[in-house]
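All protein chains but one are shown at their positions in the complex.
Order of writing sets the labels: A and B. Residues in every chain begin at 1.
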Amino acid sequence: MMENQVAKQNHFWQYLILILLTIFILIPFVLGFWTSFLPTAEISKGALWSSHLSFDNYRAAITQTPILRYLFNSLVISVLTMLAQLVFCSMSAYAFVFLKFKGRDLLFYVVLATMMLPFEAEVIPNFATVRSLNLLNHYAVMVVPFLTSAFGIFMLRQAFLQLPEELKEAADVEGLSHWQFYGRVVLPYAKISLLTLAAYSFLASWNQYLWPMLTTFSDDFRPVQDGLRQLQSQESFNNWGMIQASAAIVVIPTLIVLFFGQHYFKSGLNEGAVK
Amino acid sequence: MEQIKSNNSNKLKQISPASKFLAKSYDVNARDKYYALWFLGPSLLVLAIFVFYPMLKTLYLSFFLTNNLGQPTVFVGWQNYLSLLTSSSYLASLQATLIYVFAVSLLTLGLGLLLAQTASFQVKGSAFFRTVFSGTMGVSVSVAAIFWLFMFNPSVGLLDQLATILHLPVINWLTQPGWAMTAVVISTVWMNLGFTFLIFFGTLQSVPITFYEAAQIEGLSKTRQFFKVTLPLISPTIFFVSIITLIEAFKSFGLIDLMTAGGPNNATNLLVYRIYQDAFLSGNYGLASTESVILAVIIAFFTFLQFKILEKRVTYK
């Protein structure tokens, strides 16, 4: 049938584009994973094939480098940051939506305006601050400055504004206090947005690079991004196999989280972006 | 009120409910300002210490020379600004940053849209492609750098091995100025694609199908549907994503640090990397603060633009 021929032709081009793009996206992954199983000696000769496939590089990465410690550090830092942002951003957003007080809107715009200021442009005084607070080279230095975020407040305020006004009125009639209304109604109602913020703040913290590089000097507290930097500069004799294995150890957990969290992430992102 | 108070208690009892209500109306929000202190306090404290104070401090420092502890020594007024804006090395950094930012934004947007559009068609295996395309979102900056360092490596990297096989000239990707910029741009775009794809894909899904049906009834081909219907409908999201990408690109640091360290010949010495070098490697905190202010102004401008556009955006629901 005519219709089907047309459809088939369209699909041919679609598949062609899809496959080319897939190659572009997958090649660095695939090559990275693949070389992590090859002996470094053969990689340095430029070989991409070897009969000696093994987990040796992984064993080496785990036993000879603090990669697992780095992962653990990042996990601690990111989880703490995420939890703190969930609590403090939601509380602030609550105040901006459900509390009536003088200067509320002005204050909100001031908070909003801070979204315009990149953290990167403020590292110099911030470094001096954490130094004088004696926070350097500790988990706290990577959590405390990020306990809250203007973006998170902004996003949750948008979500809370969607809450039907009747719910607040009903809560007033029932005599719920602000803490009760916040905990029992608002937070459950905005679950999806909270999950999105959780994912967001976790990833943002996980991907921090400049700040931990400036403020941590020991493997005990160094997060994984700077850990990989450390490995890469130390292994200057190009132990590619082990470096690729370390990268794989780092990326696999996030890929798994992404794979299962994709649904929430997508809907949340679009709540922020589209509505 | 005065009247009521001066009356004796017997008369008070006779006041009708309505006038009692007038006398003291109950205000549900009366205690809100005390609550506000508790709800907002922690966030405001953190923002004050780590955002407002450093902002003012950076601005302040940008008018001073500093000692190697970062303390201001000599007030120099606009001198730092003037010397930066006349320094060919800083202007080269600015230029490199602009080239990098616009190349990254255009490619990220174009490819992201192409990915989202092709993955939106219902074909066999489209779920697989969607998962792959969102994949780079799970890749952090160091991992991306390692993957691409390997790709670009002149002796063991895939690109130059392919070049050898195809008898093309071998490129020293990371040690030749023009190619180093290209390599950094490619790596950044690759890293951005997952996020961009997810946003565009979700937006495309949320366009009501009747718009396409209306276009189909009028006989618009798939290509014309894309340009006449899809693009204008999702233009707000395109603006949104482009601004986000732009801002993130201005702030790039990790990939630069890992892949080129600003080299070769400062070809990839982008603004943030320069701040880091001037402040923390050279101890020139005053000048670095000035650079920070300039960076902040640029980014604030684009963020402001984003808010303006978001305000005006069309909704199609």
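Quick note on the criterion: contacts are C-beta pairs under 8 Å (C-beta built on N, C-alpha and C of every residue); 3 or more make two chains touch, one makes a residue touch a chain.
In this section, contacts and distances are computed from a predicted model.
**Student:** Looking at UniProt, which of "HAD-IIIC family phosphatase", "GMC family oxidoreductase", "Peptide/nickel transport system permease protein" or "ABC transporter ATP-binding protein" names the chain we cannot see?
**Tutor:** Missing chain, per its UniProt entry: "ABC transporter ATP-binding protein".
**Student:** Quick one: say which of B:125, B:178 or B:208 touches the chain that got left out.
**Tutor:** Final answer for the missing-chain contact: B:208.
**Student:** Which one touches the absent chain: B:69, B:166 or B:217?
**Tutor:** Here the residue in touch with the unshown chain is B:217.
**Student:** Which residue numbers on chain B touch the omitted chain?
**Tutor:** 208, 210-211, 213-220, 224, 228-229, 232-233, 235, 314-316
Simple rule for what comes next: only the chains that are shown with their structure count from here on.
**Student:** Using the touch rule from the top, collect the residues of chain B that touch chain A in their complex.
**Tutor:** By the definition above, chain B touches chain A via 28-29, 32-33, 35-36, 38-40, 42-44, 46-47, 49-55, 57-58, 61, 70, 111, 114-115, 118-119, 121, 123, 129, 131-151, 155-156, 158, 161, 190, 193, 195, 198-199, 201-203, 206, 222, 236-237, 240-241, 247, 250-251, 253-254, 257-258, 272, 275-276, 279-280, 285, 288-289, 292-293, 295-296, 299-300, 303-304.
**Student:** Using the touch definition up top, name the residues of chain A that touch chain B in the complex.
**Tutor:** My answer: residues 10-11, 14-15, 17-18, 21-22, 24-29, 31-32, 35, 43-46, 48, 88-89, 91-92, 94-96, 99-102, 104, 107, 111, 114-118, 120-129, 144-145, 147-148, 150, 153, 172, 178, 182, 206-207, 209-210, 213-214, 224-229, 232, 240, 243-244, 246-247, 250-251, 254-255, 257-259, 262, 265-267, 269-270, 273-274.
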